[in-house]
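Yeah, one chain of the complex is gone here, protein chain that is, but the others are all in their spots.
Now for subunit A:
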């Protein structure tokens, strides 16, 4: 497999934060996203902090509407126009929120690669895949069209697409779902980004293809030293790919820590319920335990713990009226609850 020369860890040499290998690639602090709707403001994300370093994978986990996608879209300037974003976002040490849009656009295109959920809709049907992979190289790396096309062939090869020299001239409809997602990944890697954001990249794929894509991203991260933010609701994927995990609920982080710590000793009742709801191959055929009720509407969030209405523990009145702070339960493991541990057991 002819591949691109492996860039230095985190592509630090090309980023504004050159030299400091330990500095986070992306760090967000107190990020809040409020979306103006006809029925009033909806608080999609409320005071979220996290950071991710080169070569590391952070998993953002939560149900639909928990704010996990909106967090990264808002951080990178891709939130819908109706959204009001506050907080601080540092990409390779540069404060994005303070920058004018053209500069933020450049930084995003140059240093962040995105893989979206549905490869059937995230590729432009009327442009060749080669053009779609190469256009970012022309825009951000100053390549000529010819150079960018050669680069596209390399990238298609890198993500495991057979006959890349021929397929580069083909259109998305000539590719299968899994192959399209590989194209999207090639596109995301075009400028050797320091950060790869994968927003449920396997959800729209069949199970065997899912495993291939997960393995591909993990492999590319190892080889290229890219930081990865993996957004998913699939805890099975998290265990396989992530170093750290942040569980989101109702627009806030409710628990975060090293993957092993969170999986071995989940402290938040929501995390425990999520883990319990995973299908267990040992007991196939039985009913899966589900979390009763529905996630809260961002238009009408409860004043206290957002999970309280569905919580199996259902602590005291404090849970209902007072927002629990995010506190450490162990080194590198924090949780936002008044009832940590296995009190529902």
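Following the convention adopted for this analysis, contacts are C-beta pairs under 8 Å (C-beta built on N, C-alpha and C of every residue); 3 or more make two chains touch, one makes a residue touch a chain; residues count from 1.
As a convention for this text, contacts and distances are computed from a predicted model.
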The complex's invisible chain, by UniProt name, from "Sulfate adenylyltransferase subunit 2", "Peptide/nickel transport system permease protein", "Biotin-requiring enzyme" or "Menaquinol oxidoreductase": "Peptide/nickel transport system permease protein"
Contact with the hidden chain (one of A:125, A:142, A:162 or A:331): A:125
Touch criterion as defined above, residue of A:110, A:167 or A:333 at the omitted chain: A:110
Residue of A:173, A:222 or A:278 in touch with the missing chain, whole complex considered: A:173
Hidden partner chain, touching residue among A:59, A:136, A:159 or A:267: A:136
Absent-chain interface as seen on subunit A, which is shown: 76, 78, 102, 105-110, 112, 114, 116, 118, 121-128, 132, 135-136, 139-140, 171, 173, 184, 187, 190
